[in-house]
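To start, the structure itself, in structure tokens.
All protein chains of the complex are present and in place, except for one that has been dropped.
Labels run A and B following the written order; every chain starts at residue 1.
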Amino acid sequence: MNEVVCSINHVVKCLTDAGVTPDLANLLTIIGGVVLVATVPLITVIFLIWIERKVAARVQDRLGPNRVGPFGLLQTVADALKMLTKEDITPIGADKFIYNLAPIIAFATVILIWAVIPFTPLHIGADLSIGLLYFVAVASIGTVKIMIAGWSSNNKYALLGAFRTIAQLLSYEVPLVLSLLIPVMIAGTMSMQGLVHAQGGMWYVFMAPVAAVMFFIANLAETGRAPFDLLEAESEIIAGYNIEYSGFKWGMFMAGEFMHAFTASLLAAVIFLGGWWGPGVEQVPVLGFLYLGLKTFVVYLFSLVLRSTVPRVRIDQLMALNWKWLVPISVANVLVTAFLLQLTKALGLAPQTGDFAAALPQTIILLLGNLAIVLVVLNLVRNIGRNERMAAAATDAAVGHSEDERVAVGAPGH
Amino acid sequence: MAVVHEWAFIGVFFSLAWVFPFLPILGARLLAPRKPNAIKQSTYECGVETVGDTWVQFKVQYYIYGLIFLVFDVEVVFLFPWALAYNQLDFFGFFAGLVFIFFLFDALVYAWRKDALEWV
Partner (left out) sequence: MLEFNAQTIAFIVFALFSLGGALGVVTTRNLIHATLYLILSLFGAAGFFVLLSAPFLAAVQVLVYIGAIAILIVFAVMLTRSMTRISDLYNRQWLLSAIVAGILFVVLLAGVIVPVWGVNGTQIDRPVSDVVAGTVDLGKALVDQNQYVLPFEVASLLLTAAMIGAIVIARDDQE
């Protein structure tokens, strides 16, 4: 293994040479690795908030932060310093311990996901055999933070917002997990590093575009990004579950949210866009970090533009979209992909080696299957839309007709 | 013992992860002014004091969504090992999965037909 791990091995050797017991040396290196992995998101989040504000400003034809530092780069630092000196208010009747625990859980659960992200072929916190499920499990702890934040604040809006948000997060977890089944099926592994290695011949976004889109949409909802930012909904429930939080505790919720959105893009890049794969990465593994960052940034930028351009959906629309569209499509997608995978295996088209040419036939067949799903869905959307339009036109015509009669009765000379 | 080593990393990560958000909050506690008073600490509900118990009763719809989610969650948990071993399965494995998912879909159709998926 290369630098980090290599140097970690080196560190272990160094420490044992210096007279430290091997167990302690191992523990120290693990702690060092943890701090290293956890610092990456902490540093990125400072820039993320700046990028987010800049992009949102550009989309809305504004300038965005441009006063503090070059291009306003230090705006976030200034904000953080200001937040440090803000008075922290705990509402009367709040459940103090739980109230203080919620922002810590909110931030920690997002950092924890980074433990299984493969940055390069060699650099990964922990390459668990169930890495993908680890991510889903840790993300599902996120609902707990919202529940306890909303409940402990002793505020009806907070509780109402929390319940809505939990309903949203639970619902969108279903298409999220269902879409993750497809990379697992193709790769035959749940380890993150294994998934990236399996994409050596072909990125999964080409083999399973429907799953990739489902994953992206579900993640938008899981991270509470527009058009699914119902957990904020200032106009309805005044910021929802974190309404009573102020100072740095509020800041922890916000930083956690920004980081979660970025982490979701990162996961999309790892699972569907080939992770660290790129030209020359096998010779110089550190390049993988750059490729992964680039891919993540493209996904992230797309979600940012989406955030500043689309309106928020209503809660009933949100639920209908999930249960009546995303879940059935995801289930159908699993079945179609499963069938096509068996078919390609029976036809002998399953890739034997990990290069582009070997993966091509299977990819084309899977792509055609996905295309069929998309066509069926589009056709359904068109038919339903047309029926609704015709029903609306029919009622319009009926109402218009009676108005015509009234006009005719009221104005005989017309 | 490579596997144990990976999990040791996760264990240490879980033990340390809470420190990162805790430190800035602690810093804010040391730096920020603290002058609480009754009005400042009252709960914010558009200016009016909280009337009655905060614990309002919630509609049953939340619980139904929770139940549907739970059923799907458990089903997916069964499907993950199936998907993991899928490359080594034959058409029988596909049909076993098909029947399994068919029942799953059945439940969704039932909920749909009974209007359990409607928010209002």
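Note that a residue touches a chain if its C-beta (ideal position, glycine included) is under 8 Å from a C-beta of that chain, and two chains touch if they have at least 3 such contacts.
Owing to the predicted nature of the structure, the values given are computational and were not obtained by experimental measurement.
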Full-complex contact with the absent chain, from A:Ile98, A:Leu287 or A:Leu301: A:Ile98
Residue in contact with the excluded chain [from B:Phe22, B:Tyr62 or B:Trp119]: B:Tyr62
Full-complex contact with the absent chain, from A:Ile141, A:Val284, A:Val310 or A:Ala346: A:Ile141
Touch list for chain B against the chain that is not drawn: 3-4, 7-8, 10-11, 53, 55, 57-58, 60, 62-64, 66-71, 73-75, 77-78, 80-86, 88-89, 92-93, 96-97, 99-100, 103-104, 106-107, 110-111, 114, 116
Touching residues (missing chain, whole complex) on chain A: 23, 27, 98, 128-130, 133-134, 136-138, 140-141, 143-144, 147-148, 151, 163, 166, 170, 173, 188, 190
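Here is the rule we use: only the chains that are shown with their structure count from here on.
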Euclidean distance of C-alpha centroids - chain A vs chain B, Å: 14
Chain A partner contacts - residues on chain B that touch it in the complex: 3, 5-10, 12-14, 16-18, 20-22, 24-25, 27-29, 31-36, 38, 40-46, 50, 54-56, 58, 62, 65-66, 68-69, 72-73, 76, 79-80, 83-91, 94, 97-98, 101, 104-105, 108, 111-112, 117-120
For the chain A and chain B complex, residues of the former touching the latter: 26-27, 30-31, 33-35, 37-38, 42, 80, 83-93, 100, 103-109, 111-112, 115, 125-129, 133-134, 153-157, 159-160, 163, 166-167, 170-171, 173-174, 177-178, 181-182, 184-185, 188-190, 238, 243-244, 247-249, 251-252, 256, 315-316, 319-320, 323-324, 327-328, 331, 334-335, 338-339, 341-342, 345-346, 350
